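Note that one protein chain of the assembly has been removed; the remaining protein chains are unaltered in position.
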Amino acid sequence: MTALETVGAVLAAGVQVALVVVGAPYLTGLMRQVRARLEGRAGAGVGQPVRDLRKLFRKEATRPEGTSVVFVAAPLILLASSVFLAAVVPFVSTVASVGGVSDLFAVVAILMLGTVALALAAIDTGTAFGGMGASREITIVALVEPTILLAIFALSVRVGSSDLTDIVAGTLAFPAQVLSPASLLAAVAFAVVIIAETGRLPVDNPSTHLELTMIHEAMVLEYSGRDLAMIELAASMRLALLLGLGVNLFAPWGVATSVAPLALLLGIVMLIVKVALVGVALAVFEVFMAKLRLFRVPELLAGSLLFALLAVAASYFLA
Amino acid sequence: MLRLLRTVLRVGRIALPAPAAPQTPQTPTAEPLPWSGSLQIRHVDSGSCNGCEIEIAAAFGPVYDVERYGVRLVPSPRHADALLVTGPVTRNMADPLRITYEATPAPKRVIALGDCARNCGVFAGAYGVQGPVSDIIPVDVEVPGCPPSPEAIVAALRGLTGR
Partner (left out) sequence: MTLIAFGLTVVAVGAVLGALAITLVPQRLRPLTSGVVTAGVGVGGVLAGIGGLMGAGSSGAAWTRVAPGLLPLGEARLSVDALSGVFLLLVGAVAIAAGVYGIGYTGDGPHHANPAGSRTSQATVPLFVASMIFVPASASVTTFLVVWELMALTSLVLVLTEHRLRPSVRDAGLWYAGMTHAGLVAIMTGFVVFAAGAGGESFDALRAGATHLSPAARSTVFILVFVGFGAKAGLVPLHVWLPRAHPEAPSHVSALMSAAMVSLGIYGLIRVDFDLLGGGPRWWGLLVLAIGAISALFGVLQASVSTDLKRLLAYSTTENVGLMAMGIGAAGVFAADGNRALAGVLIAAALLHALNHAAFKTVLFLGAGSVLRATGLRDLDSLGGLVRRMPLTAALFGVGALGAAALPPGNGFVSEWVLLQGLIHSISHGISAAPVVAVSIPIAVGVVALTAGLGVATFVKAFGVGFLAQPRSTAAATAVESPVSMRVGMGLAGATCVVLGIAPAVAGGALDRVLNVLAPVRDTAPLANSAVTLRLASIQGSMSPLLIAVGLALAALVVVGAVRRVGGIAPRRVVGVWANGNAERNARQELTATSFAEPLTRVFDDVLRPEHDINITPYAESSYLIESVTFRQRVPDRLEAAIYPPLLAAAETWGRWSRRMANGRVHRYLAYGFIGLLAALVVVAVTT
């Protein structure tokens, strides 16, 4: 890689990180505002999560007695993995993913690394709710693994590679592939994956107060101050990352393939528009959805696994 | 689902327009928080008859919508800036209330909602009651009423958020 390419890659990565870090809380705010308006309320405004985060950084950080370095390190690992993915996954431009860091299997595994860190921290608190949240989250993540990998399999068949850059480039070159049966089935499976991984309805209710219905919230009950800010920012970023990944796998138009300023600008604008649209759609979907009983969630995940298997079979037989 | 969609479209927005922002905080003794526009609240029921809880639910409901001023209910005191305490503090709830207060990170405020929280209200002197909230933890804001109206709750919370 030449020096110019390295500079370009670093620039693109920096743009993506800045965009995701700044934009993710606004995405969460937009989804909350849409939900509020549909419920007939006025809503707090799109910028409320940013105000909340700013306030959290000024609050005192506490650490329960008896916890170890795992409790303190988990928010860091969670946020660092999200920042890394924001840098290398082709959201705005395909230039930043160099040398094989944006392989789709690696991206999925790094997302899971963050979840595992948080689960270990929850167990470390030594409370029943922390352990319960960790146990449920890990079970759901384990059961959604086959769906993710089979969906990646189906997507990789078209381009002969599981690298994100290749998949995005392949879809840009042959747009009609998006409407193939394999692609559509994989899209449905991926939608369920996004809901399960980010803990949205119907798998998990992000705004519940009842501990026995919590999955993700139960793991963070003991965090405060800047640790809590890191975790909330990471959660928003993971939602933005997964939605952005979904739109760029199935509708990558607008992604820049160079570091020309105009291409980057177009990429930024298109990403914001696409993710905002999908986010609004998800928020509207949530208004009409109730949370599934925890023991019914594996049925939902098995259904999505079936879609993913059908997607792969379609790639075999309808190639 | 179609019926719900039709209801949503037909009803539209039912939140009342925001009243004028209060010029001074509800209680002059309350020190303003070092930020504005964001207040996370942990509600503690320390023996209430649930009348105040119904009014709180109304305040957070679509008509009064106190969330538009940046207020949000959270499940854990570690996530909270303020405790919203209702009810006279019964003997069984004295320790948990104290533990909740200590679990809240600084800077924090305590809102004593309703006459029971301020001075035990109609339950003063009962055998199960320990005392008003100010006996257990320091109180910053008091909201009188049995139960206080949602407008009073909204005004008190707006005094803390500064929005």
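Letters A and B name the chains as they come in the text, with residue numbers starting at 1 for each one.
Basically, a residue touches a chain if its C-beta (ideal position, glycine included) is under 8 Å from a C-beta of that chain, and two chains touch if they have at least 3 such contacts.
These numbers come from a predicted model, not from an experiment.
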From the list A:V116, A:L172, A:A276 or A:M289, pick the residue that touches the absent chain.
A:V116
Option touching the unshown chain, where A:A12, A:V168, A:L271 or A:L305 are the choices
A:L305
List the residues of chain A that touch the chain left out of this view.
57-58, 60-70, 72, 76-77, 79-81, 83-84, 87-88, 98-101, 103, 105-106, 109-110, 112-113, 116, 119-120, 123-132, 134-136, 138-139, 141-146, 148-150, 152-153, 156-157, 159-163, 166, 211, 221-222, 225-227, 229-230, 294-295, 298, 305, 309, 312-313, 315-317, 319
Those residues of chain B which, in the complete complex, touch the missing chain
76-78, 95-96, 99-100, 102-103, 105
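Here is the rule we use: only the chains that are shown with their structure count from here on.
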Using mean CA coordinates as chain centres, what's the gap between chain A and chain B in Å?
34
Sort out for me which residues of chain B touch chain A in the complex.
1, 4-5, 8, 11-15, 18, 34-35, 37-38, 40, 62, 65, 67-70, 72-76, 78-79, 81, 105-107
Using the touch rule from the top, collect the residues of chain A that touch chain B in their complex.
36-45, 48, 51-52, 54-55, 58-62, 208-211, 214, 217, 220-225, 228, 287-288
